[in-house]
Every structure is written in structure tokens, then in C-alpha cells.
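Removed: one protein chain of the complex. Kept in place: all other protein chains.
Just so it is clear, A, B and C label the chains in written order, and each chain counts residues from 1 on its own.
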């Protein structure tokens, strides 16, 4: 067996030193750095709780150890857009999410022949419809809720959306 | 098994030295570094509770979630004295542990009528016996290994001791 | 017709149980989750989880059209309702049928008819299955005594409107009937604003015995033995076992045969349970109702038969012929289940939701745990309080009881309070140990024995 540090260059070692210094100057208690096959922890006091509290491997759950599966669609929808956590996608500051008030099929236009209710750039008022959600032939209009301009459309026409899924984002007018 | 260091190159040792220096200059308590097949921990005071990395709650183990059970005796011996981790008991600086070279029954005196081999304060040389460990009527002398004064006796006469258990601690003479 | 992807319209341990059956059969699973269940174990192990609404069940798990819309929207060809929620909703089954989704259960018609107690009772009588004498609504003393003349004494008089023992009276002597009737009527009126009463034969020494049946769509029906669920608190089952102890073999056969007859004359399909009340003194049994779904306590039947009931549900729902004839079923040993609820026995069993800080279940070859819980899991306040089903198998009933007792001792849970210690007391009761318990045991213990305060 060759050097354990084969995977670590001199530069890496130096950088680790820098990290330690940087952290030292900072007011933080610990730093954890994880790469593919590399993990470093520096800190004071107790060791870093490894996210155990949040979602621990469950005795009952073979797969619980993996990252929590978001309830976001995996097949039919652009998952990121549908993920509950805004963090799922870099979101521009100050945009307002318009979310699905019920799960169902999203329609971006009143009928196949018409134009979409809104497109990026459309001006909207709180009452303007941004789309319809159909559940068992029952259509529910989704309204913008704010006055502003449509900045992003996050779902496609005729896509199945979940409850709470972000449909579009609006830049409120100042 | 030959030297534990077979798997570490001179260069490795040097690099570890750098890391230790970096940590030393800093105000931190410990540093943990994990590579594919290699893991290092540097620290002061209590060892890093490496619970998360080394011993996570196991799907297979209902009780694995509880704090790692030290292999130290729980019933017959003063557990703290036997615990492998030095952290188990505040230990005076610079003392040398004399540990059990085999598991068995520890005898502090050559025979019930004699005085103990050593008591706190006794002067010892590397060859001095500090006690006997009996396994199936076979008695093994345990020697001090250093020159100095007995500072602590950690086990009782006729107590069952584990392999590696600390029997006494010696303050080496300068 | 084969099932490729199934939508699971449920949550908690049964969702996990169903997903694992899917994995075992190579069927994809899509799980409905409310906002509160997004990160549940079920959501983690399902191939996909779909948020169908907010935490409140009435806005999520209880909306049939949403469930079916979600099943269709996620391209599922079947739907499993589990138990509770919409499991016995004819509408859900109908919506599935209308939308070309295979409902893993009986037909909407069968659910509807068995769901109607009067209709179910009529069916049982039609198939020559004994039903409880009386059980009719009475508005006056005269009507009441007419019923009594037919049923004989003792009878139970209770408010037609409500349950929970309110306005409940046991009448043992003819002389008391008039007074008891009057008191019960006024109590009922006061409690429910409706003084209509219900009179039925009272069985003092009763046991709850139910038979698991399994039927395919080709007219084949078998039973998988019976379960005894006599340990109930206010009609809530706490401990179940299979087979039923202390049952004369001739009587056991009669009960099993009656259940199969009901299911087969009725043309029933999929898994179902026929519930009976057993009069231990007279050695007679009476039809109570039929549950047209998989039941909470199905694991005890699985333990003594070696058959995976949920897997078989999928097979027969897909139109396959039963893989077993009645003679293929080998019953062996004894199984007991405790429903572990997050409740405080010492405070009237009020729910005790919250974060589970320690979860260390016992493990051994003959211990089975069905649960969706784990350390760090937050037991939500929105749903029922069952957090696990602890099931043990023994070569005989005594071994099963011992194993359960030790298993409970080894089950460490911190965070929510649970019913485990109380259930340990139950199975250690002499009446249970020697198999002579009846449906009144739990409530008697609670009423009489105040150590109930420190279970």
C-alpha cells in the first residue's frame, strides 16, 4: 500500500491549514468539509452532530439513511421546480411563489385553442388567473395573489402538480 | 502482525505533523480527517466522540443508538479505571499506565500473607513486579516497565481484569 | 391483467407494509402524503411520494376524488386503500372503476352492502348465519318488552344515537325492564337529544372472534383461520392473537365454515374479515359484521400461516386465481400482536404525540415489528395514535405470551408515552393467560384496578 495521502496533495494539506486558521479567526465552533472520498472536521468542544437529529437512519427503515426523499414528482415534472423547498433551485430575490392550492392537472390556458393565461413578462393583478387545476373534471382557477410581472413559469401545460407545488413566480411591482 | 505503521509512509508521518502543528497553533480542541481507508483524529482533553462516523445507530441494532458500551467491566471492577479511553478519568499529566498483558485475575501480593508488591508511593524500576495475573492457575508477573514512583493503583486485589486494563499508573523519575 | 404501479392511499405503518409488499412483487409504489407526512418513512421507501393536501386528513387522505386523480395523474394502474381513511368507501372503489384503476379490494357494491349494518345482517340471515337476537330500535316500553319476549333475558338497552356506554343498561329480570327502560331513555335523551333506544340480547361472557377470508374473482374462497380480539378498550382492539384459544374444535370449524359460506354466497372478492361475537357460556356465535379490507391485525394470521396477505391481495386484484386450496393452508404455532399507541393510559389513554427521542425495538427471529417510526420521528397530532404493531410467534400460546412479555420489556421508547406497559399487564392477567378472558376484561381492569395509573 502506498501513501495514505495520495489523494491529498501538498496544496491540500496547506489548504486545510488555511481552513483551520480561517475558522480560528472566525467566531464559529466547528467546520465540516465533505468531498467524494474525503471528510474533514475541525471544531471546539463536542463533536459535530452529524445531522442525526434531523432524519436519522431508522431501525425500521432500510433506506431511511439516504437523504430524505422530497415528496416532489420524480417522473412527470421538473422535480426541482416542484420541490417544496425553495432551496431546490436558485431563486431570484423578492419573487413571490404562486403555489398549487390543490393537487391535480395544471392547465396553462383556458382551452387548447386559446393563449396561455400568462407568460413570462405578463402583468398580473391579485385576481388574474395564472392557470387552472383540474381534479376529476372539476377546474379550479389559480390566481396570482399579487400585483406584478410573471418572472418564471415552473410547470408545463397539462402537467400533474402536487399540493403546494410552485406553479410560477411573480416579481411584485414596487 | 508486524508494525502497525507498515501502512504509513515517512511522508505520511511528516504530513500528519503539519496538520498537528496547524491545529496546535489554533485554539481548537480536535481535528478529524477521514480518507478512503484512513482516519486521523488529533485533539486535546476528551477524545472526539466519534460516535457518528464509527458507530452509528444501526438498522440491525435496536440498541446501537445508545452510547457505545465500553468493553470495560461493569460489575466486578471500578469501570472507569478499566475503560480503554484515557478520557474515562481525569488522569494526572505525565503518568505512565501499566496495563494488563492478559485477561485474568489480578493479585496485588505474591501470597495472601505477604505485603502487596507495590503501594502508592513505592519506588519501581522497569523490572519491578507490580502484581500477578492468574489464568487457570498460571501466574504471570506484571512489571512496571519504567523507573519511577507508583502514583495510582487502579484495580483491587483478586479482581478480574481485562486485557489492556490499566492496573496502576507510575510517575517516571525525571 | 398485471399491476405495474400502485397508488397507496394511506399512511403510517400500513403504507410501509404495502410498499414492502410491492417491492417483494416488483410493483412500483406511489404514496399519497399529506404535508405532515412528506418526510415519513413511507415517503422515503416508496418509489415516489405525492403531496395530496395539507396535514388535516379531511383535506388530504379523506378526499376520494383527489386520491383517484393523483393515481391517474401519476400513471398508476391500481390503488391500495389500506385500512381506515377511505378503505371502506364505496365512492373510492367506484371512482377507481370509472377511471380504469384497479381497486385492491372488493367491488363498490360489496363495500356498500356490507357497510350497511342492516343490509349485512339481512345477508347473514339469508345465508343461515346466526345473528344477534334483538338489535332493533324501540321507541316505547311496549316495543321493548316485545323484543325481550323474543330474545329472552338478559338484554342490553342502549341509546340508538350514541356509543361510549352512555345510557347503557343491562336488564336481567322482567320486573326491572320498565324502570330501566325509562332511565335509559331519559339518559339518552339528555345525552344525545334523542331518546330512541336499541335493545339486543346481552352476552355477559363474550369473546370477539373474527375469521380471515381470501377470495379470488373466479369464485374460490378460503379462510386463513380465526383471530381472537377480545382485549378491547371501549371497542378499540389492544391485543390480538391467532388462533383463538380455548375454542372447541367443532365450534372453531363451524365459525370458519360460516365465514367462508358468507363470503362465497355473497360472491366476495379479495381479503376480508368476518367478525363474530362468541357466547362462551352457551358455546354459540353470532355474526357482527364483515370488514371489506385488510385489517390492522392481519400479521398474526400471517405468522401462523406463512402467507403474505398483502401480496395475495395484489394477486387476486390482478385477476389471478388463488394459489392455495383450503387444504394447502398449514396452521402452525401461535401469534400475538400488541398495538402500540402513543397514548397515556394513566390519563384516560389521551393521545401523546411528539418527537421520538429513543426508539429501540426488540429483535429476534420470532419477533416482528410493523412500524413507520424511527428515532427523531415526530408523531403528528393529526392522525390516529398507533405508532407500531409488535408481533411475536411461539410454538404454542404460552411461549408466545412469554416472548411478548420479554419483547415489551426490551422495547425502549422515549418521547411519546405508550400503551406497552399496560399491554404487558393485560397479557399477564390470569384470565388472559389461561384463555378465559372476555370482551369486558380491559374495561373491568381499568374500572376496578387503580394500579392502572402506573402501567
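Throughout what follows, contacts are C-beta pairs under 8 Å (C-beta built on N, C-alpha and C of every residue); 3 or more make two chains touch, one makes a residue touch a chain.
Please read all numbers here as calculations on a predicted model, not as lab measurements.
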item	value
Residue among C:26, C:100 or C:348 touching the omitted chain	C:26
Residue of C:299, C:376 or C:416 in touch with the missing chain, whole complex considered	C:299
Candidates C:112, C:208, C:403 or C:425 - the one touching the absent chain	C:403
Identified contact with the non-displayed chain, of C:364, C:381 or C:428	C:364
Chain C residues touching the omitted chain (full complex)	20-21, 23-26, 299, 302, 306-308, 323-324, 330, 332-333, 362-366, 368, 393, 395, 403, 406, 410
Chain not shown, touching residues in chain B	1, 37, 52-64, 66, 68-71, 73-76, 84, 102-105, 135-136, 138, 160, 162-165
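Definition applied: only the chains that are shown with their structure count from here on.
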item	value
Chain whose Cα centroid lies at the greatest distance from that of chain B	C
Chain A-chain B separation of Cα centroids, rounded to whole Å	49
Where chain B touches two or more other chains at once, by residue number	57, 62
Junction residues of chain C, two or more chains touched	359-361, 375
